[in-house]
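Okay, so here's the structure we're looking at.
Removed from the display is one protein chain of the complex; every other protein chain stays in position.
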Amino acid sequence: MNRTPSLVVALLVAPLALVLLWAFHEALTQPSGARLADLAETSLSRTGVGNPVTAVLLSYRGYDTMLELGVLLAALLGIWSLGRVSPGFHPPELALTAMVAWVVPLLILTAGYLLWAGAERPGGAFQGGALLGAAGVILRLTGERRLGLPSERAQRRLAIAGIGAFLAVGLGTAAAGLGFLAYPESWSKWLILLIETATTLAVGMTLAAAYPGGPPGPAGNERDAP
Amino acid sequence: MTLDTLLPAAIVFSSLVPGLLIFLVAEESHRLRILLNLSGALVKLLFVAIMIWGVYHDHNYESRLTLAPGLDLVLQADALSVLFVTLSTLLWLVTTVYAIGYLEQTPNRSRFFGFFSLCVSSTVGIALAGNLFTFLVFYEILTLTTYPLVAHRGTPESIRGARIYLIYTLSGGVLLLTGTVWLHALAGPVTFTQGGMLGAVPTEQHGTLIAIFVLLLGGLGVKAALVPLHGWLPESMVAPAPVSALLHAVAVVKAGAFGILRVVYDVYGIELADALGLLTLLGALASATILYGSLRALAQDGLKKRLAYSTVSQVSYIALGASILGPVATVGGVVHLVHQGIMKITLFFCAGNYAETLGIHRVSQMDGVGRRMPWTTLAFSVGALGMIGLPPIAGFVSKWYLGLGAVTAEAEWVLVVLGLSTLLNAGYFLPILYRAWFRPAPEAWPEEHIPPGRLETMGTLLWPPVITAGLCLIAGLLAEAPFSPLEWTELIARREYGL
Amino acid sequence: MDSLALAVALPLLAALLATVWPARATLLGLLGALATAAAALMVITEVWEHGQLSTALGGWDIPLGIALAADGLSAALLAMTALVGLAISLYAAAYFDGRQAMHFWPLWLLLWTALNGLFLAGDLFNLYVTLELLGLSAVALGALGGDRAAVAASLRYLLVSLLGSISYLLGVVLLYTAHGSLDLARVAAALQPGPVAAAAMTLMIGGLTMKAALFPLHFWLPPAHASAPAPVSAALSALVVKAAVYLILRLWLDLFAPLVTTGAAMLLGGLGAAAVIWGSWRALHAERLKLLAAYSTVAQIGYLFLFPPLFQATPPGPGRDDLLAALVLMILTHGFAKSALFLAVGVIQKRSGHDRIAELGGTAQRLPATTFTLGLAGIALIGLPPSGSFTGKWLLLNGAFASGQWGWILVILTGTLMTAAYVFRVLSRAFNLEPTPPGFVTDARTELPALLLAAIAAIGLGLAAAPLWPLLGGGEDGT
């Protein structure tokens, strides 16, 4: 960028920044009404989980989470639709390979723990999924071309698992006359766990699959069969 | 849903539906297309006949569709609309027959006849419009449906002509739209009311009313080819002859002239228009157009161009009639709506026949054509003499009433305009007749397409002008007969002035 | 009230199925389109009967749960999306094959999910999520064109789209920090004029004008819309941009009603006017048909922003109802007309291998139904009768005359003439000396959906707009 646009940018930014700043401080200092967080705490007992963040994500605002998973899916499908890129590999070094053999199982184990812990403590599907994704990325970095991922068919199934679980439960509760995604209180804990598990797998798989920046399948082959 | 609420819509649909179906007809299905065309025209004629009878007996016909609160599409029938509907329906039938003959063996006939029917539907919609909004809607649709007809031949000249046509008419449409909306915002829904509907507008708004009138006149003047808005008319001569006939006699210019009549009589009311000084404006424009058009016509060698400038001039008689206060002048102007139509369509049919049969496009090529094509030339002569105003042909009746009305209204300057115009009309028509009848024929015609047989040209080309020429004579000779254009126009004037 | 959730859940379900069975994507997609349209129809009938619908999802009451809500405005846009979406689906089934179909259908159904979700959302954060879903799926679809230009254009589109959403989200966070709620109705009730509200309004509406491609933030739209495959261009121009406009309208009328000022309205109006003139000017000089259509979108969006100043000057009552209906009518008409235009251009492009206007003659002549579609869509874009935009423009002009705002009248009329100029620049190519086509329709599966959309825009919406008034009257403006 040359000098003039920078100057224009700066001139534009300065007053805007001041106004924004003022607004932010006003917002922060204003006494707000009953905050959702308090409300979320008081209703927690009816959700079947002990962690308010998990309750927000999967119970109170499960619909939002379902659509957010849709965003992930759209991004993944978008990356896949862009076609292949040439893989840029370095042959892995011995030490790295040895470390990976330790780290990856550990990551997977931790992800499982986070998923389980999310019900009561900080943790949950997105964090667990992120770890799973990281495991895939590490595998890729060490030359494992398929990132430990299954076949394309299985990848497609995994990618939709989270939304699928949400939809199945949602349509099920709607059909039972309870309303979309209204979990019956006695089943709530287990339905949430089901959705969370599916979501963890979906997020992990999506993150890992997005990393190479192209569709699944044998790398280096420019044209894949329809 | 009774006949009274359905009939106006049915008249529009009787050509709209066949028109839409014709688009789908395969190019080779000649008979099917003719069947659709003619059945549409005949059905429409039947409906119109019912309507004439009903309106004569003070029956109210009204179809209404609400588009938005306070915004209704209204089709209704009063004496003036029936006059225009009858004219366009009759001439549509004749022109369809002519066009079937004329376009034999040319490409894109389905497209042509489809738009041809849509064009008539919109003309009829204009005629039956019950308020200014509806008028505007059909007025714009008319622009759209005639554009493909003008461009039909697809040559660079026709595309250019069509573009000029469109630039003029769409700009005019924008002016008309502005004026109409403004009037709507000022006075509420603008329903056509005999005697005008703006009487209740307070005096301090009269300046606005004048501005609105200028806008409306700007919009209508384009199609009515008032100078200086006439430029498109000679350019759109590139269209096939039946289209020119339709544009000049039935649809486009008439829509403009008809709109001027509506605005003067049924929106402003002639008294208010007079009080605002608008009639003077209109009269001056009309007179200028009459003289300018005739002068330009004198200088044209192209036959269709000469006829086009003649249209510029002749159509303004209608506006001239509207600009003179008093029922007699009204009769003269309104009846010319019909008389100019039948005369001008005759002339264009004949011009088309000369071009199609012998390849004659210019006046200078017409030497001795009367002997080769006597019937066509006879029809042409009737139309031309009528245009000049020779009794007993229809044009005489119009001029007579216009003159009489001018004298009654003490507007003697109109007589000067009429006199000058008649001289000029004679100046550009008589030489043609002289050439056709009295000069010797050349060795060979420019391009003889149709050899002489039992008839001088194809029947479908010959009969239409002969019939319309006959109509010109009948309208003049039997002017006092019941249901003649003149008699009907007197009914309009009586109702308009509340006599 | 499950119809609201179904209208979002069904296209989403179809998107999942099409993802899992890529070989059957077209069939699944068509079935999904039908089911989605049926769900939309259910919502619209219920809104027609009850005036308004709302439901809290997940069995949690409003401050905690998420509200879905529908009123006349949402129903109108839902209906447009359903019809345009069906036509695009039918067209796409014939247009795409093989791998392209496999990529197209899941993304297209996700896009549809996002649209329905956005029109039905009653929660500020949920609106953000639908905006994100909409933006990402739209960008991914836009890049299906595949060549480098398409990807580069999509990239820019993605950047603008994300920045727009984030700007919107910043505003939402401000409102949430100040009022402790995300529910649209609750925040609207609690909102007080002040710096926070003003900054939130600027951030949210500003971010959305980027997505709506309001001049001068339109720069991303023409390349993105012009380089996408035809059915995608249709969806982008007709639906995706409209979603942002819808949201601006919703915020303007519902959320920020107490603090919108004449100055802000005039600013939007002025930008709209500039968009009308600039977009039309560029369309007039475009060399490719798709680029022309895309610039035309810039111009047509401009018209929609002429309404805020008139809203501001018109007191609640029939005049304001008319303006709102006119605005919705223009949104709908443009949606139908522009999708028809892009679909028709797609037919021409497939037939002749290009869309250069100067070399269009022969193709247009040989495809009467498609040329007819271009004509009808053109009529609707110009705003000639009997199109819906004619009625809309009439009411717009009427409002401008009634409130004495002459400047807008001049803009509208100039825009109308310029639109006519670029539409007929294309249409005049259809008349030339090529041989006569044998019949009206050449390829029914692509030509008819486009023709149908164009007919709705140019005739249907003009003549049958009257139900809009009762539909919107029971709705959000509450006057």
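Per-chain numbering from 1; labels A, B and C assigned in written order.
The definition used in the following text is that a residue touches a chain if its C-beta (ideal position, glycine included) is under 8 Å from a C-beta of that chain, and two chains touch if they have at least 3 such contacts.
In this text, contacts and distances are computed from a predicted model.
Looking only at the UniProt record of the hidden chain, which name from "Monovalent cation/H(+) antiporter subunit G", "Nucleoside ABC transporter membrane protein", "Probable glycine dehydrogenase (decarboxylating) subunit 2" or "MrpA C-terminal/MbhD domain-containing protein" is the right one?
Going by its UniProt entry, the chain not pictured is "MrpA C-terminal/MbhD domain-containing protein".
List the shown chains that the missing chain touches in the full complex.
Answer for the hidden chain's contacts among shown chains: A, C.
Determine which one of C:31, C:94 or C:152 touches the chain that has been left out.
That would be C:152, which touches the missing chain.
Of C:227, C:280, C:314 or C:389, which residue touches the hidden chain?
Checking each option in C:227, C:280, C:314 or C:389, the one touching the absent chain turns out to be C:227.
Which is it among C:33, C:64 or C:169 that touches the chain not included here?
Answer from the full complex: C:169 touches the omitted chain.
Touching the left-out chain: which of C:93, C:139 or C:427?
Checking the options C:93, C:139 or C:427, the one contacting the hidden chain is C:139.
For chain A, enumerate the residues touching the unshown chain of the complex.
That gives, for chain A, the contact residues 1, 5, 9-10, 12-14, 16-18, 20-21, 24-25, 27-28, 35-37, 40, 53, 56-57, 61, 64-65, 68, 71-72, 75, 78-79, 82-83, 85, 126, 203, 210-211, 213-214, 222-224, 226.
Considering the entire assembly, which residues of chain C contact the chain that has been omitted?
Touch set of chain C with respect to the missing chain: 98-100, 125, 128-129, 132, 135-136, 139-140, 143, 145-156, 158-160, 162-163, 166, 169-170, 173-174, 176-177, 182, 219, 222-223, 226-227, 229, 288, 291, 353-354.
Just so it is clear, only the chains that are shown with their structure count from here on.
Sort out for me whether B-C or A-C is joined by the greater number of C-beta contact pairs.
Per the contact counts, A-C leads.
Could you state the distance in Å from the CA-based centre of chain A to that of chain B?
72
Hey, how far is the Cα centre of chain A from the one of chain C, in Å?
It comes to 30 Å between the two C-alpha centres.
In whole angstrom, what separates the CA-based centres of chain B and chain C?
42
Within their complex, state which residues of chain A touch chain C.
Counting only chain A, the residues touching chain C are 19-20, 22-24, 26-28, 30, 32-36, 39-40, 43, 59-64, 66-68, 70-71, 73-75, 77-78, 80-83, 156-157, 159-160, 163-164, 167, 170-171, 174, 178-183, 224, 226.
Applying the document's contact rule, which stretches of chain C touch chain A when the two form their complex?
2, 5-6, 9, 12-13, 15-16, 19-20, 22, 55, 57-60, 63-66, 98-99, 102-103, 106-107, 110, 113-114, 117, 123, 125-126, 129-130, 132-133, 136-137, 139-140, 143-144, 146, 151, 174, 177-182, 190, 194-196, 198-200, 203
Any idea which chain B residues touch chain C in the complex?
23-24, 26-27, 65-71, 73, 107-111, 133, 136-138, 140-141, 143-144, 147-148, 151-155, 158-159, 162-163, 166, 170-171, 173-174, 177-178, 181-182, 184-186
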